[in-house]
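Selected chains from the complex are presented in situ; the others are not included.
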């Protein structure tokens, strides 16, 4: 499991006073981004290489509790599935009382940046994912 | 069916050169927001009333094609399910060549703003949803 | 003058119930983006060319009135200054009662995408800017 600490920012909320639903995906993605950097697969290096992109082809989320500005969260991420070209990440957002307040799932596919065709998950990334499977 | 025209803005894209996945939910939500206002259920009036909120409790999306800045879209929205307190909206994002480039689904629950308890979908909103069922 | 109609979206607001200040810049930029596309200088074509970027090097805004979800706005944009490599755009956000509710200014510089060095404002863009000077 990969764990990432964060909090709800004012710009994550809306006039209903709580987290705007689409921003839960941003919060999950920040955890993914931090995981990628920590495992030597940083987006910066991926974009510099210009050989691969890893678009998200499916995303889903459940909202268990309303989150407010300043709420601290742990985002706990696991690799739920690792295929040839794709992988699925699953995230639980947990508050300071250890309650699950939201869940997110994202499905990622490795593609060749020029042709758009599927390519195998690179070894270094595969090992990083296996470590949190 | 409710249809809403929009386009991908620069701030909807990221350094991969395409739509950031979480922003497809924003694009869908803009259509929902326009539908709500057009049917006499504007968020402005809901927030002014202070009696009801309609949080999204589930959201999911599929990404069929990579979207770029300036791409025009029709967001076609239908009410997939209308329950006592909740309803499910389904959106297809269609490009200028009439290709479906993405789909979104959102599940909404009407709650009492003070108690947080479920309340029936208000009549005016129910009728508006039935008209796009 | 270039005029662009828009409205405040739920995701433009925050838990204070009004427009999050940084999103006024997004609203102004949407008008700029629409102007660019309409004048044959679309961002899509600029990014496809890969020869030029037009970063914003300065931005400022004043907030005259609190904006709420659903508020309709006209963004009225003029070219305040057109230099060799740079130009300054000035925007007034006007509500349905013709009151100025906010102002924005952005300074743009044309650079060579590879070298990062300043380049002259391209002719087609210069003519478009002169038309709203």
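Note that the chains take the letters A, B and C in the order they are written out, and that residue 1 is the start of every chain.
FYI, contacts are C-beta pairs under 8 Å (C-beta built on N, C-alpha and C of every residue); 3 or more make two chains touch, one makes a residue touch a chain.
If you're wondering where the values come from, they're calculated on a predicted model, not measured in any experiment.
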With 3 of the identical chains shown in place, the whole complex in this structure file contains a total number of copies equal to 4
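We take it that only the chains that are shown with their structure count from here on.
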For the C-alpha superposition of subunit B onto subunit C, the rotation angle in degrees, rounded to the nearest 5, equals 180
Subunit A and subunit C, separation of their C-alpha mean positions in angstrom: 32
Length of the line joining the C-alpha centres of subunit B and subunit C, rounded to whole Å: 27
Considering subunit B alone, which of its residues make contact with at least two other chains? 26, 29, 43, 47
Please output the residues of subunit C touching subunit A within their complex, sorted ascending. 10-11, 13-18, 20, 22, 68-69
List of subunit C residues in touch with subunit B within their complex: 9-11, 17, 26, 29-30, 33, 37, 42-44, 47, 68-71
Which part of subunit A faces subunit B closely enough to touch in the complex? 15-16, 18, 21-23, 25-26, 29, 43, 47, 53, 55-63, 66, 106
